[in-house]
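Here it is, the structure in full.
Apart from one protein chain that is not included, each protein chain of the complex appears where it belongs.
Chain nomenclature is as follows: A and B, assigned in order of appearance, with residue numbering initiated at 1 for each chain independently.
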Amino acid sequence: MKRRDCLLALAGLAAAPWTAALATAPATLHVFGVPPAPERVRRVFAAGAPAAVLVHALAPDALLGWPWPLSAAARGLLAPAARGLPMLGRLAGRGSTLPLEKLVALKPDLIVDAGTVDAAYLSTAERVWRQTGIPYVLVDGRLADSARQLRETGRLLGVMARGEQLARYADTTLLACGPGAARPPRVYLARAADGLETPLPGSVNGECIEAACAVNVAREPGGGLARVSREQLLAWSPDAIVTQYPEFHALARQDAVWRRLPAVRDGRLFLAPSLPFGWLDGPPGINRLIGVRWLASRLHDAAPSSDWIERARDFHALFYGHVPTREELTRLPGLA
Amino acid sequence: MNVLEAHGLAMGYRHRAVGADIDLALGAGEVLCLLGPNGGGKTTLFRTLLGILPPLAGTVRVADRALADWSRQALATRLAYVPQSHAGLFAFSVEEVVLMGRTARLARFSTPSAHDRGVARDCLARLGVGHLAERVYTEISGGERQLALIARALAQEARILILDEPTASLDFGNQLRVLKEIDALKRQGLSILMSTHQPEHALRVADRIALLKAGRIVGQGPRALATADALADLYGADPADVARSLPQLAPA
Partner (left out) sequence: MILAGHSAALRVAALSAPVFAALLAAFAFGPYPLSPAETLAALWAGPSAVNDAATVVWQLRLPRIGAGFLVGAALAAAGAAYQGMFRNPLVSPDILGVSAGAGLGAALAIYFGLPLAAVQAIAFVGGLLAVAAVVFVAGRVRRHDPVLVLVLAGVAVGTLFSAGISLVKVLADPSVQLPSITFWLLGGLNAVAPADLWLAAPLIGAGLLPMLLLRWRVNLLSLSDEEAAALGVNVARLRGILIVSATLMTAAAVSITGIVGWIGLVVPHAARLLVGPEFSRLLPAALLLGGGFLVAADTLARSAAAIELPLGILTALVGAPVFLWLLARSGRGGA
């Protein structure tokens, strides 16, 4: 009897961190270790691309580096201080490109990761914390929770006011979709140079569609990415097609088969910028907030304004701490 | 006239010489039997005579022309090789196997014609196995396979045959059959160089014999060369044992 109780207690203890994390719902931050006091956070390592964008927006001076190699074009649109940050690599369990020793050598106060939080990510985070002693924070990163992410991460990093400011932008962007007059528009999000790769509903890559009060035309179950054929697109006949790939955008406008789609014929094929961070995806982080506004405007406004340069400049100023010139923005595919 | 000759032949592989000082001559219409122990260099010798292995020194002449002057295809119309029968990997029909012998006579991009098929069947018939034409090569007996391979060589319409141990792993009946065919072929005017591990076979069919030991020809001449002493010396056996096993040997 006693032994069984002991075993149960042990099992409960072992599972405690994760089950506690998953049980209290819906928590946004999962913390392993004891993070330093907010005002003492000086060096933050971002484990993945969405986390890097988040930290860069909230506390650009604390970010140690980028987890992926930013192109020169992307760097040119960032604040001068951020341009020179080195590429460090990402932390993703087996898929890491950064050795843990190098991580320790960087002496971060905190590791921040943003994205899907499941048992696998939680256990990876705990492992890294145990091995390196660096506190690890997982931020639940669905697009719909952006405001809360910004507020809570802002508090963690000692920049509450800034977090609040950005969160208000997110609040006004992610307004609840009212019942609306007509049915929501059916949108196809085209990825890859041939445009035949698409996120399925539920995938983190396609969240911008639901956030813009539209519906993903690919109605298959499953949550990842899938390949489709042009014949399938003809059968679906989406109301609008949106993409971040200029090559596909050019292809669709002159290919005979793509032009049969009403969306392409009637000019509802939209190209979104992907620099410095994608407006719709790539990375799937808070960089998408401007994209949601843009997409919503394109889809729902009776007479959408075609000049988004000013609004892009405002967004850049607010989130990225740097205002690019009109010329620089005009050169971006999608904003020209 | 010699149809196949080797003079001062040294044979072997790039880093290993197997034999040297080999003088061999096969006359027209005769059967020359090569005798010798395992590892003596018979396979290497055949490969060299066929032009598959380049000689390390010396010359080989086929039909009075240096081996190097023959193109592969032309050589195959004069000189045919019959290996030991093997199991075969793919299920070709016996007729198809024999048809492969016609390749040397085909133009570069052709496939066998009705005439070629006729020749193939004739060759099988000559050897008394015409009924096997439709059978699958991998499903017939070892002796039948050996006969099929001989038929393949005949289909090349070559006048010189090189047979590598044609009676190895055959039962007694099949051995007799093959030996009878070799006799018949000789009477049809073909010249045959064959190797065998059984001196009694050599004594039965050969006009001349050659003794190959450790890469050297230690004797070449008429059948009478095969005395008990000579064979004992060749195979490293006791002459008395040899004489007892082969009573038909010429006296020493």
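Criterion: a contact is a pair of C-beta atoms (placed from the backbone, for glycine too) under 8 Å apart; a residue touches a chain by one contact, two chains touch by 3 or more.
On a predicted model such as this, the values are computed, not experimentally measured, just so you know.
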Hidden partner chain, touching residue among A:Arg130, A:Arg219 or A:Arg253: A:Arg219
Option from B:Gly19, B:Pro112 or B:Pro199 whose C-beta touches the chain left out: B:Pro112
Among A:Thr97, A:Thr172 or A:Ser305, residue touching the chain not depicted: A:Thr97
Positions on chain A where the hidden chain makes contact: 49, 68, 92, 95, 97, 191-194, 196-197, 200, 205, 218-220, 222, 225-232, 234-235, 247, 256-257, 260, 281-284
Absent-chain interface as seen on chain B, which is shown: 14, 47, 50-52, 72-73, 75-77, 79-81, 83, 86, 89-93, 95-96, 100-101, 103-104, 106, 108-112, 117, 133-134, 136, 138-139, 152, 156
